[in-house]
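A single protein chain has been omitted; all remaining protein chains appear in their positions.
The block that comes next holds subunit A.
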Amino acid sequence: MSPKKLNLKDKYKLLTRDLDWEFSYEDRKEAFPYEEFEGIKITDWDKWEDPFRLTMESYWKYQAEKEKKLYAIYDAFAQNNGQTNVTDARYVNAIKLFLTGVSPGEHAAHLGFAFTGRQMGGIGARVAAQMQSIDELRHIQTQIHAMSHYNKFFDGFDEFNHMHDRLWYLSVPKSFFEDARTAGPFEFMIAIGFSFEYVLTNLLFVPFMSGAAYNGDMATVTFGFSAQSDEARHMTLGLEIIKFILEQHEDNLPIVQKWLDKWLWRGYRLLTLVAMMMDYMLPQKVMSWQEAWELYFEDAGGSLFKDLERYGIKMPDYTETIKQEKEHLSHQAWWIFYQYTHAAAFHTWTPTAEEMDWLSEKYPDTFDKYYRPRWELAAEMEAKGERFYTTGLPQLCQTCQIPMAFTEMSDPTQVSYRESIYNDERFHFCSDPCKSIFDNEPEKYVHAWLPVHQILQGNCGGGGLDKVMEYYHLDDGVANLEFEGSPDAERWKEWKGVA
């Protein structure tokens, strides 16, 4: 007798909602110990509307199909020496930044969604979070595989995992995700599921993936396509979670608003890396950071917030500041990396004359006035054989952990300094939002692992910069420093037959 075939609806019910059970002899609160401390009130989990109708069984089938195609392209890319077809060896530094700075975040998201996939009380939300958790694990794996081919020919990829826990700039994405993962399940879902995946993800993935497409990097582009349907699912989950929480109880509104204010800012600061990648690292540029911000945040995000207005949600107050900063962000960021590139696992360079003209055109109000002279100074020093590597270690913001390089929008030549005193100790911040995030929860940020302070306490190999480099596993003179004259640049010239 052949087994009875279930129809789709029954199958879906049995393999998702029906996996839950009543707590008849155990205390439900003990089973979900994280559900209440954040103050979020859930009155009826049955009101949860599944953002996508997918059972685990069909999930495996879809994903396996996608993997097959993806790995066929990776193989072809490797066999055809795809690394020689990118626009320029400088481009590869953008994906070094991706592998060291973004991919470990996929892993952190995997862990975070595994946590919420266990701790939220509603089965529908749990199943959705568990699927996203597996997606995120798939993403870091496929990203590592996409870039492993470059690792055979370029420096700076091989120790990405070791570096993630140590390098000064990698503490920016690392601490971002750790902040989210050490929050409760609902804050994590608003932080990563909604603010990051729904509102900001286009500003991360589209620039990197279009950047790859514009610069002949087929491996990374193909990864992007393969992740796209996953991302679409993640976005619907993000939107469902915020609407569900807000619809459950009116007391949830101020808590959610505070989380949005915090996480959109945290996410925006993290995207500083994307801004400089777009404007300075891509030999063939897609669009400027300013254009991307306008398209994906001001236009798309603007209509999203209109939609959320009916719940009482407001656009964060600081969006006006971000609007002004969009003309400065990438220039200030690349200047940090340019002068500290001796301690970074990728190369930096001064923009070419054509690139500077492109920047002038894209940033008519700021580039020539504030930033072109910086590059002229750098070029002058380089011409004298004194390529500018700065001395000393930067002061960092206690919250976002980025060097204190951002300036006042009322006076873009003046560094923006903010401080708080908590339990008689001074803490420093790059901006009003970073300060207020700290002031809201100082006990969380007083034990931030600030790379500069750790070096000065002797916890990073001890001794001088050479010991720090060993601790970082950073191959000095090879993976770091100026691009021109680097082993990467020399190999590229050899492949291309340029003297």
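Simple rule for what comes next: a residue touches a chain if its C-beta (ideal position, glycine included) is under 8 Å from a C-beta of that chain, and two chains touch if they have at least 3 such contacts; residues count from 1.
As a convention for this text, contacts and distances are computed from a predicted model.
The complex includes a chain that is not drawn, and of the options "Spore germination protein", "ABC transporter", "Sigma-70 family RNA polymerase sigma factor" or "Phenol hydroxylase subunit P4" the UniProt name matching it is "Phenol hydroxylase subunit P4".
Which of A:105, A:173, A:316 or A:403 touches the hidden chain is settled by the complete complex: it is A:403. Of the candidate positions A:54, A:409, A:452 or A:489, contact with the hidden chain is made by A:452. Screening A:46, A:317, A:357 or A:376 against the full complex identifies A:376 as the residue touching the chain left out.
Contact with the chain not shown here comes from a single listed residue; of A:165, A:320, A:357 or A:441, that residue is A:441. Among A:339, A:399 or A:486, the one in contact with the hidden chain is A:339. Interface residues of subunit A facing the missing partner chain: 33-34, 37-39, 183-184, 332, 335-336, 339-340, 369-370, 373-374, 376-377, 388, 390-396, 403-405, 407, 413-415, 417, 419, 423, 425-428, 441-450, 452-453, 456-458.
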